[in-house]
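Dumping the structure here so I can ask a few things about it.
Shown here: the complex without one of its protein chains, the others still in place.
Entry: subunit A
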């Protein structure tokens, strides 16, 4: 018997009991909708969290905190380590920074600012993606570049005046430095702990460039990027690593730090990150990357999604009881017809196939309807739930938060589970159909 004819048989049989089959399909559809919507919450939250994590971090960036020695102690990274890191395959750049451990005062005419000061290795910074908004990179030791927001905090040195705009809390424009900063010389004043008049040291630095605005809206870059020579000058003046204040100079073994505070490895692409992290692990470097975080997040959500799918499957299992019942009744009702078919030569396999096809048909139609309804429910949940939460709890939710998401994979899983469960529930009635006694069936004794 051809499969096309088997389908025709199934359609004819379903038509005979439209209401009963319809209700069974409805139960299956509800089970399928429940499974998809439930699991879609896991998918939606995962998507939101992953998106949020990726937006807050550069995905190809790997922070390297230090080297772990055999006795388990951390050692800050030195130039030797940088060479090792740069030799790893698919590493695009290794940036290394040292931050001054005090806030120097930068002044020009009557304007001044106290801000974070960083000694950076510019070639690697440029390779990692640092870009200039205007000017050029430093070429001489006393040349610096400043962050994009430096000028937002470079203010007129006035006392007893309210420099802040009360409406938005920002510094009033008239107090900010308005002229072009490129080519101007800033005085960087650093301090040391000695209680003498000579406890301040001023270093003239020429601004040669301003960096581009950070890509993340929420990031502010008001740093001053100095050369390692100037950094060494400060250390020599204060006698402490990074010019740190509040340290007993006499207790230090060395006055200068030959290591780096902040080392970042940049991979050529996202796919290469994991291999680099693995190599760093092998080399006993403590590192962190967004990929590691993603791995943990994805693992957590995989467990959560699996759990939700399992719970959702229970709904389909309940629906399968209906299918079993429908199919059993169908077999009983059609026993005489089955008997006749067997008498004239229908193969038991054909009888079984027809009934399995019928239960699969119910499963597929139910799954398709369930999927469509699930998409509608998911859309309504994403639309309505934030409004309900805002109304009920007076809390505004993040704009990109997605409660429910239905990827194709979830639909395939749900349809697969639905189909499997319906086939399994149709298996016993189908087997029963093949075991029908021809003579009893034809005598209507079943």
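Rule of thumb we're sticking to: a contact is a pair of C-beta atoms (placed from the backbone, for glycine too) under 8 Å apart; a residue touches a chain by one contact, two chains touch by 3 or more; residues count from 1.
Throughout what follows, contacts and distances are computed from a predicted model.
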Check: With one chain of the assembly withheld, which option in "Nitrous oxide reductase family maturation protein NosD", "YjjI family glycine radical enzyme", "Aldehyde dehydrogenase" or "Acetoin utilization transport system ATP-binding protein" matches that chain's UniProt protein name?
Finding: "Acetoin utilization transport system ATP-binding protein"
Check: Thinking of the whole complex, not just what is shown, which of A:200, A:337 or A:390 touches the missing chain?
Finding: A:337
Notebook entry, point to check: Looking at the whole complex, which of A:72, A:204, A:345 or A:398 touches the chain that is not displayed?
Noted result: A:345
Note to self: Can you tell me which of A:16, A:75 or A:136 touches the chain that was removed from the display?
What the structure shows: A:16
Notebook entry, point to check: Residues on subunit A that touch the omitted chain in the whole complex?
Noted result: 1-2, 5, 12, 16, 337, 339-350, 438-439, 442
